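Only one protein chain is missing from this complex, and each of the others stays in its spot.
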Amino acid sequence: MAHINMLQAINQALDVAMQSDPKVICFGEDVGSFGGVFRATSHLQEKYGKARCFNTPLVEQGIVGFANGLAAQGHKAVAEIQFADYIYPAFDQIVNESAKFRYRSGNLFDVGGLTIRTPYGGGISGGHYHSQSPEAYFAHTPGLKVVVPRNPHQAKGLLLASIRDPNPVLFFEPKRLYRASSGEVPEGNYQLPLGEAEVVKVGRDLTLVAWGAQMPIIEEAAELAEGEGISCEVIDLRSILPWDRDCVADSVFKTGRLVISHEAPLTGGFAAEIAATIQQRCFLYLESPIARVTGLDTPFPLTLEKEYLPDALKVLEAIRASVNF
Amino acid sequence: MAHINMLQAINQALDVAMQSDPKVICFGEDVGSFGGVFRATSHLQEKYGKARCFNTPLVEQGIVGFANGLAAQGHKAVAEIQFADYIYPAFDQIVNESAKFRYRSGNLFDVGGLTIRTPYGGGISGGHYHSQSPEAYFAHTPGLKVVVPRNPHQAKGLLLASIRDPNPVLFFEPKRLYRASSGEVPEGNYQLPLGEAEVVKVGRDLTLVAWGAQMPIIEEAAELAEGEGISCEVIDLRSILPWDRDCVADSVFKTGRLVISHEAPLTGGFAAEIAATIQQRCFLYLESPIARVTGLDTPFPLTLEKEYLPDALKVLEAIRASVNF
Amino acid sequence: MALDTSTVHAPHFMTGDEWQIPTFALLRQDGTLYDGAEAPELSQDKALRIYRAMRFTRVLDERMLAAQRQGRLSFYLQCTGEEASVVGATAALQDDDMIMAQYREQGALAYRGFSIDEFMNQLFGNALDYGKGRQMPIHYGSAEYHYMTISSPLATQIPQAVGYAYGQKLDEEGRCTITFFGEGAASEGDFHAALNMASVHQVPVIFLCRNNGYAISTPTSEQFAADGIAPRAFGYRMHVIRVDGNDLLAVYQATLAARRIAVEHNKPVLIEAMTYRLAAHSSSDDPAGYRSQQEEAAWREKDPLARMRHWLERQGWWDEDQERQQEEQLRGEILAGMKRAEREAPPPLASLVSDVYDQVPPALAEQLAALEAHVRRYPDHYPRGAAGLDDAATQGGQ
Partner (left out) sequence: MALDTSTVHAPHFMTGDEWQIPTFALLRQDGTLYDGAEAPELSQDKALRIYRAMRFTRVLDERMLAAQRQGRLSFYLQCTGEEASVVGATAALQDDDMIMAQYREQGALAYRGFSIDEFMNQLFGNALDYGKGRQMPIHYGSAEYHYMTISSPLATQIPQAVGYAYGQKLDEEGRCTITFFGEGAASEGDFHAALNMASVHQVPVIFLCRNNGYAISTPTSEQFAADGIAPRAFGYRMHVIRVDGNDLLAVYQATLAARRIAVEHNKPVLIEAMTYRLAAHSSSDDPAGYRSQQEEAAWREKDPLARMRHWLERQGWWDEDQERQQEEQLRGEILAGMKRAEREAPPPLASLVSDVYDQVPPALAEQLAALEAHVRRYPDHYPRGAAGLDDAATQGGQ
């Protein structure tokens, strides 16, 4: 165990993956000798050579296209997209290709070896092109897995699982937490399960659901609520696709109330899917409407990003409103 | 008034738009002298010249990039994407550019003159690359308008409104209905409002919501239900973004039950947003869970597309289940 | 950084018009070689294997278009006119080199030995189709024959081929990848990405562009302003050759040489095969709306099959009789295969949800269960689905 931050944990995961499997290849813009603009791939080229860790030209559609082919050939392609805001030029390669590769070939071919890592989210004065949370676009795409870690321990275990999972995985890294989040992380190799949520805090009165960078926010809100005598159950979804409906539903059966939070705009965000599913599964148990605390239906701003972001106070208000419904 | 099909209505709308405003320019793959693979742009090059209606090279990101620039310059750019399944290479130009153009410049510049037309939907033996319904991806993108017509009259009036609307509009054309749907359409110029749903049939017991190609399906289901003594209110959303929350909520206040249907996969489809919003607005009025009748969480199939599609029987089952909840 | 190249002091603009890219050709239409041309080494066996694949492709195209016209098939798309480009290139490869094609390259599969039943099962989307009836006709794929399953979105396979070839390079087994695409698809951003990455990362990939004059209705004059696709290679410092795509010997020889450059030097190569789409774009298209019969007729004079046959005849390897027999035999086999495929059951209902992931996730399994229950309730309404229920056999089908 060592106390490290999330970037170090990600770097360790890549190191372990490359060490344990010569088929693992890491690439993307500036990920080579420089180690990536956030330094997540530091020293990997040094250790494993230029053939296994390298810079690509500046073309996201090419990076993912190349990664699809490399994965289809039998390698484990770990591609970095420098910011999630820049993943859209690769949207076709991801949504029409990665997601449908196995299905369309009747399992003759697959790109299960593909993992796309990308930093997402706001709170770093990044304006609308260094702050986006595009997970919902991909969550509407059967064939993909979508994973978001909340801290270093999760990041390492989930990234290792993503790289080794026999399906294409989008791994969204909460960049606000890259250095801000640190904790004890086991050395060496371990994995955490994909598709399983985690109950981070057991509670009685209301269920709080989020993922990634929004986890510290809802944990803080839960604490504030605790001070007002409201006991919140806090769930980290961890996987957006497939997502753990049973875990959330079981919690809501118990609490009867649900608040979901994400940074992405409200309309069509993934909280909509959770709300739609849970209102159906838990209809007779719900004591108040399911609430969503999210970004506004606008692009991501800059000067007023604090106002824009769904913070603990906004979540707290939603908790109160739900309890007092 | 003339009795025409949807393709003819769309062709008329483009003709009227080009006739009434010399700034309107139509282009895309094969839309020039050939008139488009579905013939929606027939005769436009003949009438308005090659400068105003032309073929582009085969590059969707270029088509929309070009259209963004042309619209920013002050023209009304009407771009065709040959199939909605092929809109993803243009995803970055649409989601990062068209949608944010006005906002990011503080209204110094805008691409309000942009309209993207594209045929969508299944039921034509198209397999997974000629059948997709990608509207939900765009509905999660503030700054865009998303419009879907259900018949020739709607298509002409909504397309004219879309071209003239001072915001970028995605206009999804239900290709299964291109020739299958016909009806009386006024000659000449008229518009239908964007952002407003239409109550197509008044009912008492349950609200049915859909758009575009799914409208005939839910209308048929409503009729079947009528035979069983269930009175359905049928709503055509027409605009997915912004969508008419008041119209749907008002209906559900009255009926207490809601079934939504679309062809796209369930998870993260736009029905999720409607369900999430309505369960909140109508919480105390709902007598049964909001139901979604949609495509499966898979790519679109071919041989078994009839089984895959959310048809009237499936909607009817959902109606029954809702009423008997 | 090019500042060390020569410096000039007057502003001169270049356009590349300065240099013509010639077309490599060996065979005249009558089957004789051009003066100074030398035929590549080609055994009689191999030549006849090639010719059989070309002829098979032609006959398949004719029969299946007819079947489409009769309503037996929802869709079809012909290779007609481009058989030399496709089969010639494939024959120059090792049989386990990877092929990542666009959709008009059934000749490549035919050459490698994909059987009539395999073709037919895909075309009819039945239970035996490797693709489980999920894709439109002509979206073939074969792991055995190293032929990546076709994907409709254009040009996506081009950067994928670069990644695939990069993997082959790492594996050091001397294999390469060829990717076929049309001159229209070469307008996509993925094309640029692929060529640039291939030359930067030095991968053994052959880019074979079938410049057949049209992208559906769009002529090359509205697709690009340059002299074809070949000059794009200069932008990536990539080896390039333009070849007469209706000349099987030239395509074969050019691809042989390209493969050597690719595999021995890990350098990508671009081949532009000048040819013509003799048929409509697909069974949904009618070219009468956008091109002249004269143009078509002129190209029919350059038919690659006739040209190859004339050469074979001059070699003394083929004659009128063999030709007639082969054609009849192929026609008969194809018709019989078609009937077999039509009689096959549709894929089982459960195939709707398999292969989305390696395992069916619980939520999707629930969706299938609900659908099965629904189909059981209304079996007459979903005859295919009912036939494909798990217990359909015991029910005696539907």
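The first chain written gets the first letter, and so on, giving A, B and C; residue counts start at 1 in each chain.
Just so we're on the same page, contacts are C-beta pairs under 8 Å (C-beta built on N, C-alpha and C of every residue); 3 or more make two chains touch, one makes a residue touch a chain.
As the structure is a computational prediction, the values presented were derived from the model and not from experiment.
S.K.: For the chain that's been dropped from view, list the shown partners it touches.
M.R.: A, B, C
S.K.: Of C:A257, C:A306 or C:V360, which one is in contact with the hidden chain?
M.R.: Counting the whole complex, the residue in contact with the absent chain is C:A257.
S.K.: Quick one: say which of C:T57, C:N121, C:S187 or C:S354 touches the chain that got left out.
M.R.: Only one listed residue reaches the unshown chain, and that is C:S187.
S.K.: For the chain that's not shown, point to the residue among C:Q157, C:Q223 or C:S354 touching it.
M.R.: C:Q223
S.K.: Determine and list the subunit C residues touching the chain excluded from the picture.
M.R.: Residues 1-3, 5-26, 33-38, 187-193, 196, 199-200, 202, 211, 213, 220, 222-228, 230-244, 250, 253-254, 257-258, 261, 269, 274 of subunit C touch the chain that is not shown.
S.K.: When the complex is taken as a whole, what residues of subunit A touch the one chain not shown?
M.R.: 29-30, 32-34, 37, 54-55, 57-62, 85-86, 88-89, 125-130, 266-267, 296-299, 301-304, 306-308, 313-314, 317
S.K.: Touching the hidden chain in the full complex, which residues of subunit B are there? Just list them.
M.R.: 25, 51, 54, 56-57, 59, 61-62, 65-75, 77, 89, 92-93, 96-97, 100, 102-110, 112, 142-143, 145, 166-167, 195, 242, 245
Heads up, the rule we're going with is that only the chains that are shown with their structure count from here on.
S.K.: So which chain is farthest from subunit B, going by the mean of the CA atoms in each chain?
M.R.: C
S.K.: Taking each chain's centre as the mean of its CA atoms, how far is subunit A from subunit B in angstrom?
M.R.: A distance of 30 Å separates the two centres.
S.K.: With centres defined as the mean C-alpha position, give me the subunit B-subunit C separation in Å.
M.R.: Chain centroid spacing, subunit B to subunit C, equals 34 Å.
S.K.: List the centre-to-centre spacing of subunit A and subunit C in whole Å, with centres computed as mean CA coordinates.
M.R.: Each chain's C-alpha centroid was found; their separation is 39 Å.
S.K.: Could you list the positions in subunit A whose residues touch two or more of the other chains?
M.R.: 61, 89, 92, 96, 100, 103-104, 142-143
S.K.: Among the residues of subunit C, which are close enough to touch at least two other chains?
M.R.: 134-135, 139, 151, 153, 189-190, 356, 363-364
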